[in-house]
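Everything below concerns the one structure shown next.
Here the complex is missing one protein chain, while the rest keep their positions.
Chains here go by letter, A and B, matching the order in which they are written, and residues are numbered from 1 within each.
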Amino acid sequence: MVEEILRVEGISKSFGAIKALSDVSLILHKGELLAIIGDNGAGKSTLLKIIAGVYSPDSGKIFLEKKEVKFKSPMDARKAGIEMVFQDFMLCPDLNVTQNVFLGREIVSGEFLNYKLMKKILKEKLKDLKFDIPSIEKKVRFLSGGQQQMVAILRTLMFDPKVLLLDEPTANLSAGASEQVMNFVKQLIKTKMIGGIYVAHDLNAIIRYSDRILVMRSGRIIAEKMPEETNPVELVRLMRL
Amino acid sequence: MARNTFYSRLLTTIKEKYASIDELKSLTGFIGILILAAVVTPQFYLPQNITMLLGQVSVIAIAALGEAFVILSGSIDLSVGSIIGLANVVAAILIAQYNFSPYMALFSVMTIGGIIGLTNGIFVTKLRIPSFVVTLGTLTVVRGIAYIISGGLNIPVYNEEFLRLNEVLYGVPIIFWIYLIALVILTLFFEKTRLGLYVRATGSNELAVRNLGVDNSGVKNLAFVFSGVCSAIAGYVLGVRLGAGYPHSGLGYELDVIAAVVVGGVALTGGTGSLIATAIGAFIMTSILNIMVLAGIGGFMQYVVRGIILLVAALAMRRAGVFVK
Partner (left out) sequence: MNSKGGGTISITMGIVLCLLICTMIIFAYSFFIVKPAERVDYTVMQNTIYVNPNSGEAYITFTVQNTGTVDFVIKAIVLDKERIDLPVEGMLGTTIVKVGQRAALRVPLPHTYEPGTVVNLFLITDPPLLEAQKFIVAPTPVEVIG
């Protein structure tokens, strides 16, 4: 059996009178891409944001590699090895690729930024990942949507993450770019033995790329399906039941 | 056919390079103005005129350094003109009436400028009021304080050490040397430190920066503090030029300062631009004023021309896609 990398136990979260999550538990294994589906308001985004340290849960525990972790901020989660990719890329269009990739974790010598070293590390990483970016000194605003999302993913990979959270990573991309991004992510998760959680609306893509599917409704996980034994019709029925 | 695509590709590359280097557009404009000056008013290039121009540009350019930080971080600071006035008055009072050394007086007004800047910042980041409104408020309050502590009267300064700062050193006014020192230090900070990078990153995409765990509120506060401190230095330098503290000095300077920043190619939406570009912007605005004076164009017309230049600069940037986010 493959080792677990992330375990979530009994997470609940309310926003005022609205109960966003009630008693949610899940296990994520190394090298696994877990998909979470559900209608709008089912709680998938909230769950992802709790794991990423954006919100703190009202109750429940998170274990990373079997050790309990508590995140006060996204920075804590990033330090622990949990990285998130957003649908709107979350890049700074006016900074270049290198600056974006290292944003929040720049390499400094003394008080000054060491761009030389950052570029060197980035180039090695690109070679290692067989990653294709036109120029690492180009401002991100001059890149295409697919290239921008690749930069955002690249940013999460710079410091060898343990868990990758993907919040609708292809929602703003063309079909071709989506395929490129998802193939890359899938291959990466397998080769680096990272755990991945993937939230999306495109059920065909989910069946195609994920290893396991969790269905959420009204803040609870109500079903677990294997992609090879389900189809979009069944998934929609589960989501809307 | 092949030739065609080669040229069009080359053109695209040049266009992209041109758009990606922040200083190029404003530098082109400045060179245009220098050529215009050579044709219309050759006396522009007389050494004494250049020296005077450097003195004139100092006040606006120093304040524009701080304003550039605020605009790059995605906010705006309208209180610079009032901080210039207050610093001018306070420096004069400290030197003339409290026997402060000119350097201690500079340190004091810089601190006061920093405190006002921090106040602006906290209203924007903690109380979530748009910077335009906050600094419009401090613009009025700070000007009022300048009138109150001076009693509305002018304060002449007879301190020789202070007045000596108005002299020329190696052909360049000492106050312009002060500006150059500030420019070098702040450019180093802006281009080479992580906080400097975060200023631009915050202006470019604040939400992303926050999600990555960067203290975006702190970065914005820092930008406002820089603006306050720079405006205070500008007010002090203005005092050196005037040899006195005038409570109404710096009135309306915020517009000249913001114009210098924008003409320099810093986008009002934040994120793009540099301090060198801002310096060029300050030179453009001051040179045009100087050329108009030399060409005998009246004071009222100058307002119109300066406004038109600002509009043209904004249009040029829109074409380059700087405003489009």
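In this text, a contact is a pair of C-beta atoms (placed from the backbone, for glycine too) under 8 Å apart; a residue touches a chain by one contact, two chains touch by 3 or more.
None of these values were measured; they are calculated from a predicted model.
Q: In the full complex, which of B:Phe6, B:Tyr45 or B:Tyr98 touches the chain missing from this view?
A: Selected residue, touching the omitted chain: B:Tyr98.
Q: Of B:Leu24, B:Met52 or B:Leu118, which sits in contact with the chain we cannot see?
A: Residue touching the absent chain, from the options given: B:Leu118.
Q: For the chain that's not shown, point to the residue among B:Leu53, B:Ile71 or B:Leu222 touching it.
A: Answer from the full complex: B:Leu222 touches the omitted chain.
Q: Could you tell me which of A:Arg105, A:Lys138 or A:Lys186 touches the chain that is not displayed?
A: Selected residue, touching the omitted chain: A:Arg105.
Q: For chain B, which residues reach the chain that was dropped from this view?
A: 96-101, 104, 107-108, 110-111, 114-115, 118, 121-122, 125, 151, 153, 158, 194-195, 213-215, 217-219, 221-222, 225
To be clear about the criterion, only the chains that are shown with their structure count from here on.
Q: Using Cα averages as centroids, what's the distance between chain A and chain B in whole Å?
A: Between these chains, centre-to-centre, one finds 42 Å.
Q: Across the complex, what residues on chain A touch chain B?
A: Residue list for chain A touching chain B: 54, 73-76, 78, 84, 86, 89-95, 99, 103-104, 106, 108, 111-113, 138-139, 141-142.
Q: Note which residues of chain B are touching chain A in the complex, please.
A: Interface residues on chain B, with respect to chain A: 16, 20, 192-194, 197, 200-201, 203-205, 207-209, 211-214, 271-272, 321, 325.
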